[in-house]
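I have a structure I would like to understand better, so I am pasting it below and will then ask my questions one at a time.
Here the complex is missing one protein chain, while the rest keep their positions.
Our next item is chain A:
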Amino acid sequence: MSENEPTEHPANATVSAGEPRFLTQDDLSVDTHQVVAPDGSYDADEVPDLDDEQFQDLYRWMLTDRVFSKRMVNIQRRGELGTFGSTRGQEASIIGSAYTLQPDDWLYVGRAWTPMFMRGVPMKDMIMFWRGIEEGQQSFAEHNCQIAISIGSHLPLVAGLAWGMDLSGDDAIATAYLGDGATSTGAAHEAINFAGALEVPALFYCQNNQYAISLSAEEQTGANTLAQKALAYGMDAIRVDGQDVLAVYEAVNEARKRVRNGEPVFVESVTYRMDAHTTSDDPTRYRSDEEVDAWEDADPLERYREFLRAEGLWDDIDHDAIEAEIDAEFDAALEEANAFEERGVEEIFAHVYAELPPDLQRQSEEFSDLLERRPELYDYIEQRPKG
């Protein structure tokens, strides 16, 4: 034929006549990776290759996550924080994944705070973040991590960070933690497709904790799983039992290896948000006690303790002592955060641009002047570094 002849597309390799066949979700079978079963049983050959210290480390971080959430919810109730999103129930999902990350990797999280501590962010800065003090985020940035408040907005950023790593030939990956709700945003879809098309070292770690505020994961999408969404974008995916820290660790560790080679991966971790969405949410409006109780029985710490007992590692772990240490760390962090000094009003104008434009400079000066001339303004203004 002429030179206009279309190039052969692999999709044309097999053609079929007759009734068109629908591709259905059932064409796809999506397994959920698991190492330790809910009853604590496991196959010793399937356990990931970690040493005793690492097994203990995982427990310590999971406990850190639980204690941190508990303490934060408590101080919020005492009026010492604006709001807070607890991660109780998601400890295996959060720690198993973050444990695979390397110091040069970048991390952009949804509901996952302890991974930032694992990267060296002081607890004090996380407390400050939830108190609405900008310096908290400055500290996060110094440790290559950030929290995205606008759901899904961070995924394109992660694609770009990964692109930069690829261009620079760096030994690092960029990771986005996202929720089930986030998979419905336009930004997420564009970013996952973009990363898949450009083959950049991006890892999309989706914690399907069954809810986006009041909306259940079943109502969030007609898809059987969230993992399968990645396939449409040419990206491989893993679905993992998010209550099983070893399964999560193994899945994300394998994923990270691929990602490092320029093959982005999407991981869906099936987990549960035990507490309210934030301290201002009332979950009894949209979910039953029975459902919550059933997930309480799938407690990730308890499942892991079963494993540690079976391995004979539990005897070396002094749970109470570790908990006391974490509590002490929190106490110290809180004290440090409480010591944070009030800032001058010029802080409001700082960092909007690299250089303060003249008009903004004028606004800053006029406002400082006004505060001096009209101290009654302080009847309306309270700086609240303590939440």
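Rule of thumb we're sticking to: a residue touches a chain if its C-beta (ideal position, glycine included) is under 8 Å from a C-beta of that chain, and two chains touch if they have at least 3 such contacts; residues count from 1.
By our rule, contacts and distances are computed from a predicted model.
Asker: One chain of this complex is not shown here; going by its UniProt record, which of these names is it: "Probable chemoreceptor glutamine deamidase CheD", "Cytochrome C oxidase subunit I", "Alpha-ketoacid dehydrogenase subunit beta" or "Chemotaxis protein CheC, inhibitor of MCP methylation"?
Answerer: "Alpha-ketoacid dehydrogenase subunit beta"
Asker: Just to verify: which one of A:33, A:131, A:256 or A:273 makes contact with the chain not shown?
Answerer: Spelled out, the listed residue whose C-beta touches the missing chain is A:131.
Asker: Of the residues A:295, A:314 or A:349, which one touches the chain left out of the display?
Answerer: Of the candidates A:295, A:314 or A:349, A:349 is in touch with the missing chain.
Asker: Decide which residue listed in A:141, A:197 or A:213 touches the omitted chain of the complex.
Answerer: Of these options, the touching residue for the absent chain is A:213.
Asker: From the list A:101, A:187, A:246 or A:259, which touches the chain that is not on show?
Answerer: Selected residue, touching the omitted chain: A:187.
Asker: Quick one: which of A:83, A:193, A:228 or A:338 touches the chain that's been left out?
Answerer: A:83
Asker: Which parts of chain A face the unshown chain closely enough to count as touching?
Answerer: 82-83, 131-134, 149-153, 181-182, 184-187, 212-215, 219-221, 280-282, 285-286, 343, 345, 347-349, 352, 359-360, 363-364, 367, 370, 373-374, 376-377, 379-385, 387
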